[in-house]
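Handing you this structure, nothing more for now.
Removed from the display is one protein chain of the complex; every other protein chain stays in position.
Up next is chain A:
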């Protein structure tokens, strides 16, 4: 993984001191809250419902054991002993004191981490495929490009006061595990006929109150033009993005109002003037960054195959966990392990300091010191020998994180909702917990198969409900919480926005409604290999509407 050099070290410590000065001025009353706000947001500091919140960047989701231990330390020292992994490959702490945040940032800097640009109207933490460098279907590792973008966007003098936040995601495999089509810029790595690396460039995707799927504006952008082309896009956005209405300020609205063709023309015109500038990427620099992401040397561990077969036979729970949470690695002797942060009845994405420490130990001992955070609020050990799976599993059982539910109905994404968030209209966490308990039996989950439930407590869609196979959106109606259900959303390479199925449900009726939807699916699928999403795409919403609202809905 990327290691800071002297330049990076100097930069992050200068940035911590710069922020310390801003915090001191704020506490001394020299800096008004409205002027302090964009400055603190650019350093990851929110003001939430109950307290300040610190959002730490985990660039492209990659962490080492040492970094994970520091996160545990921060949870213990400055917070209440736990942290929350988010859908944007960040970690949030909910209870830090403003006066102590510069110290927490200094601690982070000591392990090559920061909270830069995890919030605010700037270019946010760049996200990437959580299986990068390990997945069998990978064309190229997206992380070197995400790292180059991370550096380039850090305290960018032209782009620190954009109309709204700006999110970039990069993926390098056939399967899109970074949801690039619901980002402001989505980059899909590909190779051309000559075997050269480039990007398909998508612009203007996003969720929130106006969900939109990104438009492809460049089929193949050469690698060397990554920064000049991105600069062109962000400059067009900075100059022409709407600033009259916060809800229309994202680039997706600009793309929609300008039209894809005209916007592409503007971007290409800007790019024509930038392509031969200092922003052109020299091949040796790309190679030097890429060298940091070279996969670990993986020793042959062919004995794993036999061991695994034996262990699976001896322990059904282990077999189930391997089946669900271990995915094929590029190297057949290895697997990619998903550590589910969705124990039955738990809070999606939460981990305690002790759990973080234990995961760090496992990563060090069995996983070449690498941990990833997925946008589905789980952790990943990307390189684990099959021969070590049993030991890893035992380690996870000991900290209650061995739930065998990756990709299943209880692997729910949920935003923090009304329990923490100043924006929320409804709770997300208790609902996720109730659904998780209702469908908690492993036999039932296995029968249902792949099914992604995503819950947002408000229209801002942090829980990605628009791209949930089943999406739940909390709304407030006459002082009461109500949940709208959407069906058929997906955030992969065939991105779709879910459709609202009908009127919303009261909190105590939502789980029953989900059960009705699930039972309807089980009744109409062609066979168990047809997952919920495929079945929905085949039959459409009507059978679900009828099941939920009765035959009267058929006329609607």
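One rule holds in what follows: a residue touches a chain if its C-beta (ideal position, glycine included) is under 8 Å from a C-beta of that chain, and two chains touch if they have at least 3 such contacts; residues count from 1.
The rule we apply is simple: contacts and distances are computed from a predicted model.
Undergrad: Name the absent chain as its UniProt record does, using one of the following: "Dihydroorotate dehydrogenase B (NAD(+)), electron transfer subunit", "Oxidoreductase", "Sarcosine oxidase subunit delta" or "Flagellar basal-body rod protein FlgC".
TA: "Oxidoreductase"
Undergrad: With the full complex in mind, choose from A:48, A:77 or A:160 the residue touching the hidden chain.
TA: Of the candidates A:48, A:77 or A:160, A:160 is in touch with the missing chain.
Undergrad: Of the residues A:11, A:78, A:95 or A:220, I need the one that contacts the missing chain.
TA: Missing-chain contact among the listed residues: A:11.
Undergrad: Considering the whole complex, not just the chains shown, which residues of chain A touch the missing one?
TA: 5-7, 10-11, 14-15, 18, 21-22, 25, 30-31, 35, 38-39, 121, 148, 151-162, 227, 235, 238-239, 243, 273, 277-282, 285, 288-289
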